[in-house]
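Every protein chain except one is present and positioned as in the full complex.
The block that comes next holds subunit A.
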């Protein structure tokens, strides 16, 4: 990346990024994949935002006969599950929970991953050695098993799940950020900033972090998708929070009736598929749009 041109030295932090504001949006909109991703994401955001308004009642409430198939009763367009809970209300409310878990868990792992990556990359030497050994330690543990262990110890609840996903999904990000930081650390403008006597935290926060944003943004969109999938897997294994409705929990509950009433597990499964697909398409699009070489 052609990030650190010497003449940009004194420029405001934002200007260090070659891609900014409207340009990025335009480049994103030129990619059909990204557009599809954005539209799907908008639909899911709409579902999450409108759940309380369209389906104000508790989605866990038993409102009708069990096993109404989609179309059996116009009042329940997607049918009801084994306890007579409205599936469409569940999917709308599930969007809130799944998205919230995805976003918050990603935020947690961004904090850890970016923090460690920046520190290790900037300071190098023994701190780098120590932090990277710790990162490798985390990388050697299969992430899902790690999440399972954490949730089993903390008891399944939304905060525990968010924490578990957050503290297990950062190592990859930390390595990427470290690599980017190492590159920037050796660039002339950073040498110059050090020469000017700027404190390290300012250099890291205002001059190096903006330079690493592109891979962070791309990773983050993928991490949200992974977090949603991980929560679904947990709920599928019965380790979700039984007090809230999530897509994974709905799939898990519907698993036992897969042979007889496949729609109960399939409909929320499609919701997961759409959400993950949307985030992946968007991530790919962002990756392309942010890749400086491609648009030159």
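Convention: a residue touches a chain if its C-beta (ideal position, glycine included) is under 8 Å from a C-beta of that chain, and two chains touch if they have at least 3 such contacts; residues count from 1.
Assume contacts and distances are computed from a predicted model.
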Hidden subunit of the complex - UniProt protein name among "Thiazole biosynthesis adenylyltransferase ThiF", "Peptide/nickel transport system substrate-binding protein", "Electron transfer flavoprotein subunit beta" or "Elongation factor P" | "Peptide/nickel transport system substrate-binding protein"
If the hidden chain were put back, which of A:156, A:211 or A:283 would touch it?
-> A:156
In the complete assembly, which of A:35, A:82, A:134 or A:182 touches the absent chain?
-> A:82
Of A:41, A:64, A:272 or A:290, the one touching the omitted chain in the full complex = A:64
If the missing chain were put back, which residues of subunit A would it touch?
-> 58, 60-62, 64-69, 72-73, 75-76, 82-84, 152, 155-156, 238-240, 242-243, 253, 256-257, 259-261
